[in-house]
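After this line comes chain A, so read on.
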Amino acid sequence: MIPLSWYLVVAAALFFLGVYGVLARRNAVAMLMAVELMLNAVNINIVAFWRYVSPEEPLGVAWVLFVLTVAAAEAAVGLALVISVYRSRDSVVAEELDSLKY
Partner candidate 1 sequence: MDDLTTENLLLNFLIYFPLLAGFVVLLLPSEEKNLIRRLSLIFSLVPMVPVLMLWFAYDRVDAGMQFQMMMPWFETIGANYHIGVDGVSLAMMLLTAILTPLAILASFNVEERPRVFMFLFLVLQTAMFGLFASLDLIIFFIFWEFGLVPMYFLIKFWGGKDRDYASFKFFIYTMAGSLGLLLSIQVMGLSMGTFDIPELMRLWPNAEPTLPVVGLDTGTVKMLAYFAFLIAFAIKIPVWPFHTWLPDAHTQAPTAGSMILAGVLLKLGAYGFLRLVVPLFPAWAYQTAGLLATLGMLSVVLGGFAAYGQWDFKRLVAYSSINHMGFVVLGIAVYAYVYGYAFANQGMVPGEQLTGDAILATSGAVLQMFNHGLSAAAMFFMVGVIYERAHTRDLKKFGGIWAVMPMFGALLIFASMASLGLPGLNGFVSEFMIVRGVFGAGFLIQIGLSMIGLLMTGAYILKGIGEVLHGPLKPEWKDLTDMTLREHLVMWPLMILILSLGVWPRWLLAIINDTVSHWF
Partner candidate 2 sequence: MDKETLELMTWLIPVGPLLSFFLITLFAKHNKTLSAAIAWAAVFTSLGLGWLVSFNVIGLQVEDMQNGTHELRKNPVVIADSEAWLPFQPEIENWLNMGVAVDPLTAVMLFMVPFAVTMIFIYSVGYHNYGKPNGTHLGTPNHGKQEPLFSRFFAFMSLFAAGMLTLVVADNLLLAFMGWEIMGLCSYLLIGFWYAREYDPDPKNAQKLPPRRASIKAFMTTRAGDVFMLLGIVGFYKLFGTLTFADALSAGSLIAAAGTEYSMYGMTFDGATWMGVLGILIFIGTVGKSAQWPLHVWLPNAMEGPTPVSAVIHAAAMVSAGVYVVIRIFPLLAVGMEASGNVSLIIGGIGAFTALMAATIAVAQDDVKGVLAYSTISQLGFMIAALGIGAYIAAAFHLITHAFFKALLFLGSGSIIHGMEHGAEHVHDHHTDPQDMMNMGGLKDKMPVTFWTFVVGGFALSGFPFVTAGFWSKDEILADAYYQISHGHGVIPLLSTAIFWMLAAAALLTAFYTMRQIALTFFGEPRTPLAEHAHESNGYMIWPLRGLAFFAITAGFVGIPETFPVLGQIFNYNFFHHFVGETIYETMKVLYAEGLVAHDIITLPFQPFPVSISIGVALGGLGLGWLVYGVRPLKEGQADPLVRVLGPIHTFLRNKWYWDEIYSFFIIKPVVWFSEYFVYEVVDRGVIDTILHVVAKVFYAIGQFLKRTEEIVFGDAVDWVKDMFLVMAKEVRILQSGRIQEYAGLTLAFTFLLTLLILYVLPILMQYLQ
């Protein structure tokens, strides 16, 4: 059986890919996709820990289902926001959306 650490390594890699994406990409849609990556990395972690630590009750799976649902909702809301920003500003570049500056 594959040891737990392998899963963790994969998840960590995926997570940092996501982090890189959020910090580095300029397009807001791409940033959203990166956030999805981070969430999925967490999901992998949860499932792995469930399987290896306490497989008796399906708690981990249930949690993951919640995370997936929330992620889907977040993506929907996020995309809607991006679209409305695009409509009003003709741009989805995150750096240009700085109206909250001091």
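Selection rule: all candidates are chains of the complex that A comes from, given by their letters.
Methods note: a contact is a pair of C-beta atoms (placed from the backbone, for glycine too) under 8 Å apart; a residue touches a chain by one contact, two chains touch by 3 or more; residues count from 1.
In this text the structure is predicted, and so the values were computed from the model without any measurement.
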Which numbered chain among 1 or 2 touches chain A in this complex, counting any copy? 2
What residues on chain A touch candidate 2, complex-wise? 19, 22-24, 31, 94-95, 97-102
